[in-house]
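Of the protein chains in this complex, all but one are displayed in their positions.
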Amino acid sequence: MKPRAVWNPRDLLSAGVIVLTFFLLWELGVRLLDMPVYLLPAPSRVILTLFQNTSLYAQATALTLGEALVGLVLGLSAGFLLASVLVLRPGLEGGVMTLAILVKSTPMVAIAPLLTLWMGFGVLPKIVITALMTFFPVLVNILTGLQRTDPALLDLFRAWHASRWETFIFLRLPSSLPYLFAALKISAPLALIGAVVAEWTGASGGLGRTMWLAYTNLNLPYLFAAIFILAAVGMFLYQFLAWLEARAVFWQVPRQD
Amino acid sequence: MKPRAVWNPRDLLSAGVIVLTFFLLWELGVRLLDMPVYLLPAPSRVILTLFQNTSLYAQATALTLGEALVGLVLGLSAGFLLASVLVLRPGLEGGVMTLAILVKSTPMVAIAPLLTLWMGFGVLPKIVITALMTFFPVLVNILTGLQRTDPALLDLFRAWHASRWETFIFLRLPSSLPYLFAALKISAPLALIGAVVAEWTGASGGLGRTMWLAYTNLNLPYLFAAIFILAAVGMFLYQFLAWLEARAVFWQVPRQD
Amino acid sequence: MHLEIEQLSHTFAGRPPRAALAELSFAVPSGQFTAVIGPSGCGKSTLLRLAAGLLPVQEGSLRLGGQTPAQAGAQRRVAWMAQSPALLPWRTVRDNVLLALRFLPAGHAARLSADEALARVGLSDSANAYPFMLSGGMQQRLALARTLMLDAGLWLMDEPFAALDELTRERLTHELLDLWQAQRPTVLWVTHHIQEALRLADRVVVLSPRPARLILDLPVDLPRPRPESSPAFQALLSRLRAALGLAAAPAEEGA
Amino acid sequence: MHLEIEQLSHTFAGRPPRAALAELSFAVPSGQFTAVIGPSGCGKSTLLRLAAGLLPVQEGSLRLGGQTPAQAGAQRRVAWMAQSPALLPWRTVRDNVLLALRFLPAGHAARLSADEALARVGLSDSANAYPFMLSGGMQQRLALARTLMLDAGLWLMDEPFAALDELTRERLTHELLDLWQAQRPTVLWVTHHIQEALRLADRVVVLSPRPARLILDLPVDLPRPRPESSPAFQALLSRLRAALGLAAAPAEEGA
Partner (left out) sequence: AAPDTLTFMAGYKPQANLPFVGVYVAQEKGFFAEENLQVDIQHSAGQGQHLQLVAAGEVQVTTQDAGILLQRRSSPGLPLVSIALIGQRGQQAFAALQSSGLKTPQDWVGRTVGYKGSPPPELFALMAANNLSQDDVQLVNVGFDPRILSEGKVDVYPVFKSNEPDMLRSWGYELTLWDPADYGVPSLGLTYVTSQETLDTQPEKLARFLRAALKGIDYASQNLDEAVEIVMKYAGEQADPQHQRFMLETELADYRSPVTEAHGAGWQTEEQWSALAEMLLKYELVKEVNVAGAFTNALLPQNK
């Protein structure tokens, strides 16, 4: 009973057809409506721009991806730790969630300069912003996963007089894995966006800065080239996570009807 | 076996203590470090600002909350419909997720002028932006929930030769409710932020505009007053959803060890 | 609906692979009540799942009324009761039964109302309760009621009475035979309870430890009801015991 | 560890509330093997859950070695086997058993190694398999192996053999009595199998339909092993049957 391959050939085909159709419609729409390039560039033009500036985009992507991944790991850890604390000490949920929502409600653009003041012009504030943007979905999802453990198994652990900690490690944690992966799939593209937002005005490199420059110059092909990269990297991360999930949650294979 | 009250008195107390401690530390920090108000205002000052401008904030909140809720409903519906389609036609997952991540990767500022062109200067583009910002977590979470149905029950429906549609309505949907609520808890604050972001780039009212004006004037008490409102509304929505969840998923009561 | 099983083998993939059925062959004429007995883990549930179309036929053939399991199942004339109750936790007891009514064969009306079905399994008092409020045996009776609603030509029953006490078993045996005699479906009845098999079935099929092979095919030609104390019953009981004792003796894995 | 149950009542909240135990009283001396029999849904599992500390004692008292269930449980001298297997799906069969070893009473070493325990229940071949690869009976045997690792002073067993065939039951009966005689724990053994109760127990307690009351308390003073054919065995069997027949007859709900 092997996990269903994430990319079986038929799925790959249908994915290709859908994506191609979308780009074709977009291309046609732009051409038929004679949409000016400063409002919406045709995808062909975007892809051309991408290929004409590969090294520019490669460097920017490397920087942003690095920030995004480190920030994601931080945000993930923070969300995970908080969720764990809330499951081990359920009374704290109201207070901690209030603070989490307070942090989540603070626009990143408002605190980005403050972070720059404290942490300088380097990558650190970008990583922190990314972490702040990603921790919330992780917190909510893992908390739900940790709480929704099979009651029959919880009874078993209670009858064993397992400590909270043992119940957490041996029971709640593994059974929350599907929620963890959903959280990761939500957070991975979000981390990329977080890094981009962090770089938007205050960075000297990275996709975010490239995008900002492109946008303020109303150079939309450059802007969309970066968006395509973000989407491609996001999709890659998503597929990687789906692949990992199929292996990690091997005992519960999603099945079709 | 009633659902655990979301706000039992002990939890309420601990929540109060945590939140108050946080604000007290903040207040003390600002006073002891003599933090200038344009860097970080003391919470007391923020709250004062809030109370001195109740009608301003009440109007702005009403507008933004309206946009956020309508946008949330739209985003929720979109995410839900997409997830349903992907569960009924699993081959589409790769293609649809690629497009979803593409949309998710597009900075709203890049498409805001297009939305203005198509929908004018009113609330409609704000609602659309909010919907675009909220649909992704809903899509991922509900998709996971719809896929992770109890295999024993799936076997039952298969043996019944239930149609995909029947399996969806009578089995997958109800059993995905915990994931749906996690998605809602993630998306509710996100919807508020979405509406704020949408207003940030050129609205004529709402909390986003209030925050933008406050921020560009570096009038941080006004900015934080709006953040406090967002957090309070977000918290209210979160608690409401938790309350609803306890009633909707009554058959699976989250239990402590 | 007659059943033909020919050289049916089934092996679960994995490291190592697990053979569950090995070249199993037997046929069940339409309307026959066949009990299936075999040691734990020998492949009884696998056999029923194959017949219910839940597992693909890998080797050999399995025909229900001349059709493949998928074809026969599509007409909804096959009712399968799983070994575990598999109830919908968000539906009341009554609504769990009512749901099954959606899956009647085309053009068939329900023979029993939901409340009647619940009464027959002794769950009337719990009609508005949720499954998590039921005891293990009550859950099994609910699953049974749900299955018996279906008005099927073939009953695939996987230890339907395993969680029930003797008295409840006896009462349900009556109800069941009533229904069976009215509808005359073909029945595959997996059980560990040898007396139960002899009480109910026209024939008892005994399987070997894993992978399941046929080791005894015992017709039960006694008129019903069948008092256990009758010598004929005791004779058959001894034969079955012997067959099972032989079959199970050397195996290490109970299977 | 002796058990004292006095005027124990339990009612589940809800609309309407459900009384599961009604002023139940009996005592089990330390080391006694007591079988509990009663109709489906009468309150047997509820009784065991109360003793395991999984439900709060509402009315009356329940003492394990003079302590409350929580106190006794905290010393990990109480082993509870649930009616459903409750296995960890992400752990192999062996790892499921090994996990139980963490929960031995303080200062106790395991009496059996995990592999030995698996061998005793006939699961050696499946040590590296995952629970979803096991048949229903194999899952139950795994749960049994896990419980017997615990070296407890009190065994609370909820229909541990329900999913097993006669032969496997018989073999496990031997294993179990071996272990019981070596350790001499007190045992509450819920079963629907009257012969099994008589084969194993020092005493059989028969409960009424819901809410459970004591309707028969039958000592079984026969030396083990106990051939079923012996007249003494048959006499006890008849008494039990009669008690159960009477007890269950008028109830509508099988409970």
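Going by the order they are written in, the chains are A, B, C and D; count residues from 1 in each one.
Going forward, a contact is a pair of C-beta atoms (placed from the backbone, for glycine too) under 8 Å apart; a residue touches a chain by one contact, two chains touch by 3 or more.
None of the values given here were measured: they were computed from a predicted structure.
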item	value
Chains on display which the left-out chain touches in the complete complex	A, B
Contact with the hidden chain (one of B:Ser14, B:Ser84, B:Ser176 or B:Thr210)	B:Thr210
Residue of A:Ala58, A:Ala152 or A:Leu213 in touch with the missing chain, whole complex considered	A:Leu213
Where the missing chain touches subunit A, by residue	36-39, 112-114, 116-117, 120-121, 201-204, 209, 212-213, 215-220
Chain not shown, touching residues in subunit B	36, 38-39, 53, 56, 109, 112-113, 116-117, 121, 200-202, 204, 210, 212-214, 216-219, 222
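Note that only the chains that are shown with their structure count from here on.
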item	value
Whole-Å gap separating subunit B and subunit C, where each centre is the average of the chain's CA atoms	49
Per-residue overlap in subunit C, given as positions that touch at least 2 other chains	12, 14, 84, 132-133
In subunit B, residues with contacts to at least two other chains	1, 151, 158, 162, 252
In the complex, subunit A residues that touch subunit B	7, 10-12, 14-19, 22, 39-40, 90-99, 101-102, 104-107, 109-110, 114, 117, 136-137, 140-141, 144, 147-149, 151, 154, 157-158, 162, 164, 167, 178-179, 181-182, 185-186, 189-190, 192-193, 196-197, 211, 215, 220, 223-224, 227-228, 230-231, 234-235, 238-239, 252-257
In the complex, subunit A residues that touch subunit D	1, 150, 152-153, 155-156, 158-162, 166, 170-171, 174-175, 177, 250-252
Sites on subunit D touched by subunit A in the complex	49, 52-54, 73-74, 76, 78, 80, 82, 84, 86, 88-90, 99-100, 102-103, 130-133
